[in-house]
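Shown here is a partial selection of chains from the complex, left in place.
Letters A and B name the chains as they come in the text, with residue numbers starting at 1 for each one.
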Amino acid sequence: MTEMTETAAGWLSPEELSLMRERLPILYVDAVPVRADENGVVTHVGLLLRIGADGTVSRALVSGRVLYGERVRDALLRHLEKDLGPVALPRVPLSPQPFTIAEYFPTPGVTPYHDPRQHAVSLAYIVPVAGDCAPRQDALDLEWFTPEEAASPMVQQEMTGGQGTLLKQALAYVGRIV
Amino acid sequence: MTEMTETAAGWLSPEELSLMRERLPILYVDAVPVRADENGVVTHVGLLLRIGADGTVSRALVSGRVLYGERVRDALLRHLEKDLGPVALPRVPLSPQPFTIAEYFPTPGVTPYHDPRQHAVSLAYIVPVAGDCAPRQDALDLEWFTPEEAASPMVQQEMTGGQGTLLKQALAYVGRIV
């Protein structure tokens, strides 16, 4: 999950956020960007490419915090626009029901999801994206994978914190498990 | 639910369909056409208007049979195109999971759903429609209602066979229950 750059904007000081991260579960959203054909069959999954300071390649879902006073669907749109650019044309789901929730714990092994910084509970949604994606911020690129590729060990091992598992759950939910 | 005009095309003779309707539950799809704003909030629900031989007004969801060898998502698209015209631009859900199922029994009262012709089990989906709708066949018009109007007694009493209940379940599912 991306670092909270919005804290820099003054909504919450980094010190306050640090404190709260040790006291409360933090509410997140995870979005799985997908391309679908005209019959609604998912053909591709989009993953953000990041390269760490040490050159490590990692791939990630669109993910981020829900702010105070912000609706979940607005948080989804904000993070999608932040990560995919202004013309990605994401279609936020009509139902607020997530396809699953991911409970990221600071201690590995409690659940399949892990975030060393905090206890985060994420509402996970599948979001069809119809437009052009131009990743911004710290992501280098957005790459599209077929369901088979996305579930392959090669891609799975480039995903961290259990997001590979979450991606496979999304594929199962749309009937594209392999 | 509309009469099976496709039987005229020879896929199944009317006699065969009649026989089977007394022996097997028939698989249907129900689609609730909706308009949503850019944040994914459902703003309107579309209902087909029909006028009976006796002048009775009734309103209906898009509904119809799944054919032998046809995928559920293809049946959904076929009925949406048949009832809303070729430029309605429906977006079939990515997940095959229906938001509920409706079990229409020939005997009223077994479930909230009733179809005097048959025992039909319908997979129900909410389908955003972005384009222009031009009802064809036996429907006179497609009218858009706000969630409040759609759940009102006036509209509810114009729906038959329990489709008013199914419509309220759809509104509940998208968080627009009133």
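Rule of thumb we're sticking to: a contact is a pair of C-beta atoms (placed from the backbone, for glycine too) under 8 Å apart; a residue touches a chain by one contact, two chains touch by 3 or more.
This one's a predicted model, so the numbers in the text were calculated from it and none came from an experiment.
J.: Total copies in the full assembly, please; the file places 2 of them.
T.: Here the complete homo-oligomer in the file comprises 4 chains.
Everything that follows uses one rule, which is that only the chains that are shown with their structure count from here on.
J.: Any idea what the CA-fit rotation angle from chain A to chain B is, to the nearest 5 degrees?
T.: A turn of 180 degrees brings the C-alpha atoms of chain A onto chain B.
J.: Can you give the whole-Å distance between the Cα centres of chain A and chain B?
T.: That pair's centroid distance is 34 Å.
J.: Enumerate the contact residues on chain B facing chain A in the complex.
T.: Touch residues, chain B against chain A: 34, 36, 39-42, 71, 73-74, 77, 91-97, 99, 126, 128, 173-175.
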